[in-house]
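This report refers to the structure that appears directly beneath it.
Left out: one protein chain. Kept in place: all the others.
Entry: subunit A
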Amino acid sequence: MAAHLSYGRVNLNVLREAVRRELREFLDKCAGSKAIVWDEYLTGPFGLIAQYSLLKEHEVEKMFTLKGSRLPPADVKNIIFFVRPRLELMDIIAENVLSEDRRGPTRDFHILFVPRRSLLCEQRLKDLGVLGSFIHREEYSLDLIPFDGDLLSMESEGAFKDCYLEGDQTSLYHAAKGMMTLQALYGTIPQIFGKGECARQVANMMIRMKREFTGSQNSIFPVFDNLLLIDRNVDLLTPLATQLTYEGLIDEIYGIQNSYVKLPPEKFAPKKQGDGGKELPTEAKKLQLNSAEELYAEIRDKNFNAVGSVLSKKAKIISAAFEERHNAKTVGEIKQFVSQLPHMQAARGSLANHTSIAELIKDVTTSEDFFDKLTVEQEFMSGIDTDKVNNYIEDCIAQKHPLIKVLRLVCLQSVCNSGLKQKVLDYYKREILQTYGYEHILTLHNLEKAGLLKPQTGARNSYPTIRKTLRLWMDDVNEQNPTDISYVYSGYAPLSVRLAQLLSRPGWRSIEEVLRILPGPHFEERQPLPTGLQKKRQPGENRVTLIFFLGGVTFAEIAALRFLSQLEDGGTEYVIATTKLMNGTSWIEALMEKPF
C-alpha cells in the first residue's frame, strides 16, 4: 500500500497499519451502513492513513463536511462525527443532532474524537442535552501521522502559537502521547536528550506516562537508540530564512499541504494533442510529493541549483531507454522492452512534471527581487549590518510587498542581532502600521511575545558567538556535491540540525557555553532497559535517532538531516517527527491576528 514508508531504517508502515487497524475496528463497532461527518481540518491528515476505499469496505456510504443546522439526507443507519475535541465543534454537532427529522427513520449517532476524547467537550454535549444521543463516543489517537519513510508529523497547526503565546500545552501532551504510541510499537527509547522548555515538558510527561503504564512491560527490542527533543523556540532563525532546496522552494512558493501541492496548470497542459491542446486547463494541477516517486526522492533534498543537471541527465537516460526499442530485434527482446514500458512511462511522466515545476521555480529564483531578498537574508545571517534600518526592507514596505515577507525579514534581522535597537525596532513597527494598517499592532505584539521580534536588552549581541561556535555560516558552500548541511540554505547551516549533529559527535559537552545562551534547559534522561533488551550494536552499525521538533520543522531542515543520515561515516541515521511541517510564511501567518 504505502511502500515508501518502509524504505527507511525504521519501518513506519508498522505505525500506519496500527492506526488503520484501529480505524477499522471502530468502524466495525457501528454495524451497518454509515455516513461520516468530517471536521474539515481532519480530511487532509486522514487521507494519508486511509483512502476512501478503506472506508467504503466498512460500509461508509456518504461523507459530509461538518456545518451547522440540519444534516444532509442520507439513507444510512449510522452517522459518525469525526472531530477534533473543540467546544465550537460540539455546538455544531449538537445543532445537527437536535435538528434531526424525527419523522424520518431513526439513525444512530457516534463520535470519534481525534486524537483524544475530552471531558470538557462531553460536558458541553451534556449541557446541550445531546450527550445521550451518542452510542459510541471514542477516541482515535492519531497523533503522529507517517508522511514518509523517515518523517512523522502531528499536523497540529497551532502548536507553536498555543505553547508560546497562549501558554496552552495541549499539543505537548499529544506529542508525549504520540511518543508513547511509538514506543509501544518500536520499543522503549533508552536515551532522551532535549533542549528547550517545551522539550523538558514533553520528556517529563513521557517519564510520567511510562510510570502509568508499568502494568504492561514493553518487551520489544528498541529500534531507536535515542530521542532528541528540540524546541522551535531554541532556533527561531532557521524557518525565517528562505529554503533553497528543491522541496523547500516548492513549499516556499506554492505551499505543500499534507504532501500535496497545487500548481498553476499552464505548464502542465498536455502537449502534442492536436486541437485539444488549445484550451488551457483552469483547475490547479495537484501533485502528491513523496519518496514513492523515484525521481522526487532523488532531487527533493538537493539545492535547487543542483536540480537542473540531474533533470537533464535523467532526460538523456530516459530517451536513450526509449530508443532501445529500435535495437529490440527478437521477440524476446521486444517482450522485455514492453515489460519495462510502464516503468519507463511513469519515469517519463515524473520527469515531465518535475521539469515543469523546476521551470516555475526558476522563474521566481531568477527574479531580481528574489535575489535582493536572498542577499539581505544572507547578510543578516552572516552578521553584516544587522543593527541598523535596512534599505531593502524599507523599500519593501514602501512598495507594500506582502506583509508576511516584510515580517519574516524584520524578524530575521531581530534574531540575528539578539533583538533590535529600540529606535530601529520602533521605526520598523511604525512603518508597518502606517503602511499596512494599525490593526497589525496585535500581530506585532504576538511576534514580540514569541520572541521573534524584540528590543535589544542591555546585554551584547550573542548571535555572533553562536554563529561562530556552531559554524552557522559557511563561506565555501558546495551546492552541487555538498560536504556540509549549510548547502540547504546556500551558506547557512540550520542551527537546530547543527545541534543534532554536534550531539551525535562529539557530544554536547563541547558546546556547553552556547547551549547556555540558547533559551531553555538542555538535559539528558535515561529510560532503563532490562538487560535482555539492551542492544549489542554490530560494528559499523549506525545509531538511529528520533528527532522531534516541537513547534514545527522546515523541509530544508529535513533535507539537512537526511544529508547527515547518508554520510558514510556519519554514524547516525535520523527519523524526524514534528508537530507541524511548516515554513517561515505559514509560521508567521499562524502568529498573525486579523481582527477584521
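The criterion applied here is as follows: a residue touches a chain if its C-beta (ideal position, glycine included) is under 8 Å from a C-beta of that chain, and two chains touch if they have at least 3 such contacts; residues count from 1.
We adopt the following convention: contacts and distances are computed from a predicted model.
Student: Between "Vacuolar protein sorting-associated protein 16 homolog", "Queuine tRNA-ribosyltransferase catalytic subunit 1", "GPI-anchored mannoprotein" or "Cns1/TTC4 wheel domain-containing protein", choose the name on the UniProt record of the chain that's been left out.
Tutor: "Vacuolar protein sorting-associated protein 16 homolog"
Student: Tell me which of A:A31, A:L87, A:I317 or A:I384 is the one touching the absent chain.
Tutor: Within the whole complex, the residue contacting the unshown chain is A:L87.
Student: Just one of A:K56, A:K286, A:K335 or A:H445 touches the chain that is missing; which is it?
Tutor: Checking each option in A:K56, A:K286, A:K335 or A:H445, the one touching the absent chain turns out to be A:H445.
Student: Check the options A:Q191, A:T435 or A:T465 and report the residue that touches the missing chain.
Tutor: Of all options in A:Q191, A:T435 or A:T465, contact with the hidden chain holds for A:T435.
Student: For the chain that got dropped from the picture, name the residues of subunit A it touches.
Tutor: Residues touching the hidden chain, for subunit A, are 85, 87-88, 116-120, 123, 162, 166-170, 172-173, 176, 201, 204-205, 208, 211-212, 214-217, 219, 221, 394-395, 397-400, 426, 429-431, 433-439, 441-442, 445, 530-533, 593, 595-596.
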